[in-house]
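Starting off with a structure, shown below.
Apart from one protein chain that is not included, each protein chain of the complex appears where it belongs.
On to chain A.
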Amino acid sequence: MTRIMEARAMHKSYGQVKVLEDVSFDLEEGEAHVVIGPNGAGKTTLFRCLSGETRINSGSIMLNGQDVTGLAGWQRVQRGIGRSFQVARIFQDMSAFENLIVAIETRERSEKGLWASFGHIAPRRAVMDEAERLVHELGLEGTLDDPAGTLSHGDKKRLELAMSLALRPKVLMLDEPTAGMSPSDRSEAVRLISDVRARYGLTLLLTEHDMEVVFGLATRLTVLHHGAIIASGEPHKVRADARVREVYLGQH
């Protein structure tokens, strides 16, 4: 296995508050790595640091063997990261279909250069076809023309996932992909994510609260507690870890 992401000795603090302390984190190619931890453990901060939404105070982050510590989020995206947000971020006033078009055109722009889509007004045929394929893959057929802001919570999440997939990332980072979903939607989402992972050969990095989702998806589990990693490894081993049971799983 190759190591696709490698973070070493990350420190992150907001003012006086230290959120991450000496965190080292690896992501192997092809794995589905889930980060769990109680509220305030630093999951989201870790997620933000790795994706480039915020810079770390010290430490280093490597992506595909390249140092990306000093790079902004959009530059890391161009190097193969796709991410979703805890509360789905989509372009509210555009139709769901246009959301996908924007995502695909953005990828083409990064791949082929600025002039790839120049000279056209309407999206090119290939872009439209690709958008339609994503629509079918993710089951967004019914909602194509509605303003994305009016979609249901679950559809917004699916649309955001589709937009991330349109970037053809190597690593897909999902921040609590099932937050706020009903139990039935949740199992549906888990099925969809593992489908997508298999089909695109993706490496996944997730944060999640729901244990069913965690053990449904994870091939590796990392437990964060007070800004430090206390366990990391195969899910069933982590589950059996005494310290983990104490701080986290034991509560359930």
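The rule is simple: a contact is a pair of C-beta atoms (placed from the backbone, for glycine too) under 8 Å apart; a residue touches a chain by one contact, two chains touch by 3 or more; residues count from 1.
The rule is simple: contacts and distances are computed from a predicted model.
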Absent chain [UniProt protein name; select from "ABC-type multidrug transport system, permease component", "Peptidase M48", "Amino acid/amide ABC transporter membrane protein 2, HAAT family" or "Lipopolysaccharide kinase (Kdo/WaaP) family protein"]: "Amino acid/amide ABC transporter membrane protein 2, HAAT family"
Contact partner of the left-out chain, one of A:K12, A:R107 or A:R220: A:R107
Touching the absent chain when the full complex is considered, from A:K12, A:K43, A:R83 or A:R186: A:R83
Chain not shown: contacting residue from A:G73, A:G139 or A:G233: A:G73
Interface residues of chain A (partner: the chain not displayed): 51, 53, 72-75, 77-78, 82-83, 85, 89-95, 97-98, 101-103, 105-107, 109-110, 117-118, 120-123, 144-145, 163, 167
